[in-house]
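Written below as structure tokens is the structure these notes are about.
All protein chains but one are shown at their positions in the complex.
Our next item is chain A:
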């Protein structure tokens, strides 16, 4: 072991090199000056820290699993009605910049002046507050400035959030990630696949199939010209839900509730079969 050098050597080198063997970078600070029982970091304290870490991690995972991360609709630069919203920890600044005297003609004061002074003061706090006293209740100026700043930031954040909720109500909208999540949930409850916002208007598959002209003659009154659904449900994607036999059955006999009429008198069995084969291909 490298520790085995004779202690009477003046300079100790590492191995056979010319690199001087350094002492420890840091002798552990001596905490005997502090009152009470200190504890070794390794392993005693570290083990406890890991236990706390595990509890935190489990709690965090429960939160993450219970609440999926939001995702709205794809960015659309031409969308003029979208209400911009930064993440919550920027709201105080965002709100601050809406007040007169820190916006428009005075925007310099809002973007540079006041935030510059506040963050500058925070950054230089050790050089502004140079007294020896550390207890906050004996540092009334520093502590009250910090409390005041904190209260203002909380206030600005709350006002900004309220304002956002108000704007949403005024425009009669909900945030897009909520809208999308609601739509997805409803679709899944109906047994349809999760709508994919990237496929804008899903198109009918094999639109040149001869069955298409039968369908155009008979079905679009209720299932819409693009088959996206009207009185009757969308036929785009019907192949995900129903087999060819089931489709043939509903065309032949109509639906049980009668909302969908039967076509066994209007179409030949062959035509119905053609329709059913073609509709069964309509998967998404």
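Worth a mention:
The criterion applied here is as follows: contacts are C-beta pairs under 8 Å (C-beta built on N, C-alpha and C of every residue); 3 or more make two chains touch, one makes a residue touch a chain; residues count from 1.
Keep in mind that, in the parts below, contacts and distances are computed from a predicted model.
Name of the non-displayed chain as stated in its UniProt record, restricted to "ABC transmembrane type-1 domain-containing protein", "Xanthine dehydrogenase family protein subunit M", "Menaquinol:cytochrome c reductase cytochrome b subunit" or "Fatty acid desaturase family protein": "Menaquinol:cytochrome c reductase cytochrome b subunit". The chain omitted from view is touched by exactly one of A:111, A:228 or A:244, namely A:111. Contact with the chain not shown here comes from a single listed residue; of A:99, A:136 or A:155, that residue is A:136. Taking the complete complex into account, A:194 is the one of A:166, A:194 or A:266 that touches the chain left out. Residue-level contact of chain A with the missing chain is found at 1-3, 14, 24-26, 28-29, 31, 33-42, 45-46, 48-49, 52-53, 56-57, 60-61, 63-65, 67-77, 79, 82-90, 94, 97, 107-108, 111-112, 119, 122-127, 129-136, 139, 142-143, 146, 150, 175-177, 194, 196-198.
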